[in-house]
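Every protein chain but one is kept in place in this view of the complex.
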Amino acid sequence: MPPCFVLLTDFGLADPYVGQLRGVLHQLAPGCGCIDLSHGVPHFRVETGALYLAASVPYLPFHAICLAVVDPGVGSQRAILCLRMGHRTFIAPDNGLLCLAAAQHGNGDARVWRLRPGIVSGNPSATFHARDIMAPAAAKLATGTPPEALGEEMPTAAMHSPVWIRPETTDSGLVARILHVDHFGNCILNIPSAADMPAHEMRHKGRRTPLVAVDHYAALPTGHIGLLCGSQGYWEIAANRDSAATLLDLHTGDSVTFPDVK
Amino acid sequence: MPPCFVLLTDFGLADPYVGQLRGVLHQLAPGCGCIDLSHGVPHFRVETGALYLAASVPYLPFHAICLAVVDPGVGSQRAILCLRMGHRTFIAPDNGLLCLAAAQHGNGDARVWRLRPGIVSGNPSATFHARDIMAPAAAKLATGTPPEALGEEMPTAAMHSPVWIRPETTDSGLVARILHVDHFGNCILNIPSAADMPAHEMRHKGRRTPLVAVDHYAALPTGHIGLLCGSQGYWEIAANRDSAATLLDLHTGDSVTFPDVK
Partner (left out) sequence: MPPCFVLLTDFGLADPYVGQLRGVLHQLAPGCGCIDLSHGVPHFRVETGALYLAASVPYLPFHAICLAVVDPGVGSQRAILCLRMGHRTFIAPDNGLLCLAAAQHGNGDARVWRLRPGIVSGNPSATFHARDIMAPAAAKLATGTPPEALGEEMPTAAMHSPVWIRPETTDSGLVARILHVDHFGNCILNIPSAADMPAHEMRHKGRRTPLVAVDHYAALPTGHIGLLCGSQGYWEIAANRDSAATLLDLHTGDSVTFPDVK
């Protein structure tokens, strides 16, 4: 089976930028499929992009070559990484975008390379490395070039690791971070589903909200806020046919505290 | 020719949900194409999704396997249906989403099955049946499993049939429903193009609007409201280079009355 490209960016779909990426990949590696994971990561919100990746790894084709670009530092000195986990490969800037995926799905066999400058011929633009450097690198991988030919291996522990990679245990309880507010207003936390979450209350901006534990949205009584293991592999704050984010004034990047989780 | 998946949802494109659907389909049925019909159905607006499907059937590949998901009842007891019309197959919750397509394009040969719980191995999430149940079922159909292996056949007349499936003839005239306000502000009604519509006036929220019959938008005099057989197979209320919805304060779900159609 030929590799399949997977694209994740904060470019949006209004501009021609994603189309140009697709064009370059099709031209350089024409037999491969191409799946858009999302281009709707909010501008420069690396934590949301990191969540999308970590949540999606189990659903990506086994031979996926994923190009992940949320890159406020484009043109500066930040490195570009190539991460391999199983048969799947990820190319992304070294700014934390890959950290949750590696933490959740690395299973001890993850390997990472720092791409060398100059791997691409021609004169790449200074503002669109995704199209001019990362896409050609992805196409090289798709057509048989091994990662070691594109850069130097480095320890996975040397990848940039931001504070939001996991919740923090404090005297006031577990302090978690909202990584993403989805289209339905569900608020996804940086707490993997595998963690126990015996929480009956959440604190946020001085407000206490009682929580109901449920396993799907329709099970939530109207007007109540639920805590559930959503489909994304992380705990979520949700409401039934309503937006928990709007009801509670929650936003991506906010911290919330669960006082009874210690 | 291999089957081609067609996706219709209300998930939007900002979240990774559609990308995960695509990933699962690519993994389980790699040789198939995949076309996005739309992911912009407004949240939980089943009638708009039903219109999109009915309007698009003639333009879908002959061997389309369409996954249609506008599913406010996910996780509850609503059934999942598999509808076959000609060579095309549709998988959707039993909430009216398939009713217009079956009514417009069934031609007496439509057949429908109710999917059995447990057709998919593993442990599906309670909140994302599209990815965890419907997509694997679609992949099974694409790779040769017949519908009868996935569920029990039922009469098409037993499918959920909402009130908006057709306009209502009343003493005040024909009462129609706006199924969709498109990107250009055109308002699409639940009246198939095949129906005669000798209407010169529309009533809505106490206001009377004279209507001009035209066959394309540019033929409408500026400032006038047109009634035309649009490209979607249903009658539309439209303006020329302007939004009829904004001009007349029309919204999806609104009822409008045509007093001279009886």
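The letters A and B name the chains in turn, as written, and every chain counts its residues from 1.
Criterion: a residue touches a chain if its C-beta (ideal position, glycine included) is under 8 Å from a C-beta of that chain, and two chains touch if they have at least 3 such contacts.
Just so you know, these numbers come straight off a predicted model, no measurement behind them.
**Student:** Taking the full complex into account, what residues of subunit A touch the chain not shown?
**Tutor:** Residues touching the hidden chain, for subunit A, are 11-20, 22-24, 26-27, 30, 43-44, 72-76, 125-128, 131-132.
**Student:** Where does subunit B touch the missing chain, residue by residue?
**Tutor:** Contact residues on subunit B toward the absent chain are 1, 4, 6, 8, 13, 33, 35-40, 52, 55-56, 59-62, 64, 180, 182-184, 215-219, 228-232, 241.
Note that in this section only the chains that are shown with their structure count from here on.
**Student:** Which integer distance in Å separates the CA centroid of subunit A from that of subunit B?
**Tutor:** 32
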